[in-house]
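Omission of a single protein chain aside, the complex is shown with its protein chains in their original locations.
Per-chain residue numbering starts at 1, and chain names A and B are given in the order in which the chains are listed.
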């Protein structure tokens, strides 16, 4: 669906930064699956949050109506994006805010750096933000001699441990309490050595650790959950109060937000602030939501900036089949219900965006050919749990399949030697595109029975199919196919008596007679 | 009513008993079953693997085989294949730029039902014991396959039919709504993750103490059964059509040396 367009800017303009799987997903998954502690932590956490979400969603009689509204509002947003961005810009600017536009990660990082430099500060406090994670802002700032302190508890854990987030909402979901205690004891200078692994004690330690930082910070960097075009208002949704601290105390506030985060109007918030908390943390409402529009004299930061980020979002928008991925409100419901994510965790996806949404968003933003991102759309059994859970009804399975198609087509164009999978698909195309072909092949079923041997089980297959027999047997095929039985043995019954269980005594009433060898 | 059976490729070649059970049930209800001979496969393996170009002739073949006025409704004993016929065929045609095929695919899709849908919504079966003579004196647990549950929204249709079988003891499967890990070529491409999902599904099934696990999709049952068999479990898998077709006089054998779909007895 992508291509070049005459007289238009070169499309697509792909994104850069932390958006890539650096090894094929199956390989990364294999490693993560071997980590029993990780699997236990993830299993526990995802199940807890699933149950919470189901409970609060079931409470609302109009949940499905809200999803319909949310989905339509987001589609409407994307369809009018240029106008809404300009409207937002005008409103935000009119109230004393400054807007910057960043084509990609590098440009966004440069803008933030120069804004921090202009204040003369060398430290910033940060509110958890996917966009800054995506562009690798912390690392960039560090290179420029500016220290960025994450203040969200989970982000703090991850930062202290020099680790990477593995979940968009609970970045340290892969760590359990005793691991977190160890990290705090090891990395927090001022920590009480008698710290226990009780979550309340750990939260308390984080409070103490960050309190002074908050009270003295001069510059904060945040993301934003929503931008409301008709008023120029920004929103940050959080729990701990670290967001409020960052958004209220410093003189300078720099927000980095993807261009797709807009909603057309203030009143749309009534939908999204119901959808988001219930879908993400499984709460009726998150503890704190902050809203600000440019600068409020005397209240909060007086030097307020917003960086509007593309970094591949326009590339995703250009894909007609995939663009609804931009409707994502980063609630994380899809990964919490995903059976694949539950077992591999977020690191296996490489990108800042893990789980089902990451498996489509990352390759949409970088292009299917970027590094190992072409392995991501296959990281799903297409069970559809993500689509069911998504508050804005993104049909993730359909986009996964679409991107698999993009991958197959792009490899078709470049790779000349067909893979085993290609050959299998080619063979199956022949077999399945004509009933006569399939019928012909079915004549070979007895051979399979022979191969299965006396216990009628196939335990080892060669080549690609060997992946099946790694953990599963295959039953011996039947002696005759249904098609053969139908042609030879089936006779329409003449005296059918419903409910008696037998028909006219020809044996056709029951599948269990004249098995033809299935028994 | 004249009902066209879409056996599906996997049932046709690997589990003919399931298709025969489907025929038996429908004929018992007094309907005429036809088998459009040109049929082969719904093409979802190709589509779901991203091979749209290869899928096109498969989809075209299915539409050719079923785009006739020779029957009233079509039925398949598979939620996943019916979901493909209903939802994917148009998409494939559109993606490959074949508008005529897209239109015909829509017509075929609208006439196609999954078995429990047909039995419940169209044929009015509410009591399998009374209306079909279904008798199956075994302890059974039930796995609702993903595509039937989420794409076709089958709800508890299959479960309700099963519950109305005489003699059956249905036990609830914990985490029933969790995918078994099959996912077509997912089981090959991401064999480790698929295997991990299967392991959990198998453990849940074994934990119920059921003799066998039933469901509405032969492919998932092949996967689950294959895993159970590999683990040396005695629990087998069986399509729900076969349970509905089983009668007092003509029971589906589940003991002795009968090889069920996977699983050893």
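Keep this in mind: contacts are C-beta pairs under 8 Å (C-beta built on N, C-alpha and C of every residue); 3 or more make two chains touch, one makes a residue touch a chain.
Going forward, contacts and distances are computed from a predicted model.
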item: Per UniProt, the name of the complex member that is left out, chosen from "LUD domain-containing protein", "Amino acid ABC transporter permease", "RNA polymerase sigma factor" or "Oxidoreductase"; value: "LUD domain-containing protein"
item: Left-out chain, listing which of the shown chains it touches; value: A
item: Options A:35, A:80, A:302 or A:410, residue touching the unrepresented chain; value: A:80
item: Residue in contact with the excluded chain [from A:112, A:228 or A:438]; value: A:228
item: Selected from A:300, A:446 or A:479 as touching the chain missing from the view; value: A:300
item: Hidden partner chain, touching residue among A:87, A:242 or A:344; value: A:242
item: Chain A residues touching the omitted chain (full complex); value: 5, 8-9, 11-13, 41, 44-45, 48-49, 52, 61-62, 65-66, 68-69, 72-73, 75-76, 78-82, 85-86, 95, 100-103, 107, 151-154, 157, 170, 172-173, 176-177, 180, 199-200, 202-204, 206-207, 210-211, 214-216, 228, 230-233, 239-242, 244-245, 247-249, 259, 266-267, 269-271, 273-274, 277, 281, 283-294, 296, 298-300, 308, 310, 314-315, 317-318, 320, 323
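Keep this in mind: only the chains that are shown with their structure count from here on.
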item: Chain A partner contacts - residues on chain B that touch it in the complex; value: 7, 9, 11-21, 23-24, 27-30, 32-33, 35-41, 43, 45-55, 57-58, 60-61, 65, 91, 95, 130-135, 146-147, 150-151, 177-179, 181-199, 222-223, 225-227, 229-230, 242, 245-253, 257-262, 264
item: Contact footprint of chain B on chain A as seen in their complex; value: 25-26, 29-30, 33, 339-340, 343-344, 377-385, 387-388, 398, 401, 403-409, 412, 421, 425-426, 428-429, 431-438, 441-442, 445, 455-457, 459, 464-465, 467-468, 470-478, 480-483, 485-486, 490, 492-493, 496-503, 508-513, 515-516, 518-519
